[in-house]
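Have a look at this one.
Missing here: one protein chain of the complex. Every other protein chain is in place.
Entry: subunit A
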Amino acid sequence: MDHRPQAWGRPRDDVYGAYDGSYLQSGGPKTATQSPVVTGTSVVAIKYKDGVVIAADNLASYGSLARFTDVKRLRVFLGTSVVGFGGDVSDMQWLDRHLNELAIDESYDDEPSPSSLLSASPNKGHGKLNAANLHVYLQKLMYRRRNDFDPLWNQLLIAGLDAAGKPHLSSVDLRGTAFTSPSLATGFGAALAQPIMRRHAPTEEAAAALTREEAVGVVQECMKVLYYRDARSLDRYSIAVVTKEGVELKEDEQLERQSWAFAERIKGYGTQTV
């Protein structure tokens, strides 16, 4: 007999065989994303006089494979803000569901009340969480996930208005790094589109002088340059204009007036002989 107290009351090993401890563990160690899988490329956005223009193409790549060509990477929040997602698409979908929940909760908190008869501002019956609030929230969320060593593998651009009704454009990445700027671009766009946008809006003042047509034009130009030079991009894209009137989102735009003439002059890649 086994006289050790820790063996008392247990099935005898010599009768039933040694206990198999693996039944207690459900499935190995905790895992977290080590690298993104299905990814979206750049998001570009620029502020102008009355709001923000933001765009992203409709491609989700699986490595270098153009796997899904109709993925909408701009999401509207409460009809007043737009979030543009670069990076992992499954994390984007999780964030999208999370933001929908937040929007529903916010709308419940904002039910029309008897005091809306009294209040100075008319109650529109939807939430009041603006883009600046959303930016703070997403920054906290991303930073927390990074500290859990389970980051959401995205870089986000948040476009909308702040509490004072001024245009708001900001960025959060998978580490929780947060900043604002008159123009912003994620991924490859940070290298290829940002210099173009900075020519038009180097400062807040310059951005505040841009018209809507100019801002849309700059963003379309950036999308074209990105399609020329970013091998993970697509000529179908979504573009949204956010103003105090709301969000105008077009999700199936085609890049116009492409000219690949410059390509002939590019040498040094692939199988061509220089």
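As a convention for this text, contacts are C-beta pairs under 8 Å (C-beta built on N, C-alpha and C of every residue); 3 or more make two chains touch, one makes a residue touch a chain; residues count from 1.
The rule is simple: contacts and distances are computed from a predicted model.
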item	value
Undepicted complex member, UniProt protein name, chosen from "Cullin-1", "Small ribosomal subunit protein mS29", "ATP synthase subunit s-like protein" or "Proteasome subunit alpha type"	"Proteasome subunit alpha type"
Contact with the hidden chain (one of A:Ala56, A:Leu78, A:Leu129 or A:Leu184)	A:Leu129
Of A:Arg10, A:His98 or A:Lys140, the residue in touch with the unshown chain	A:Lys140
Those residues of subunit A which, in the complete complex, touch the missing chain	109-111, 113-116, 118-121, 123, 128-129, 132-133, 135-137, 140, 163-165
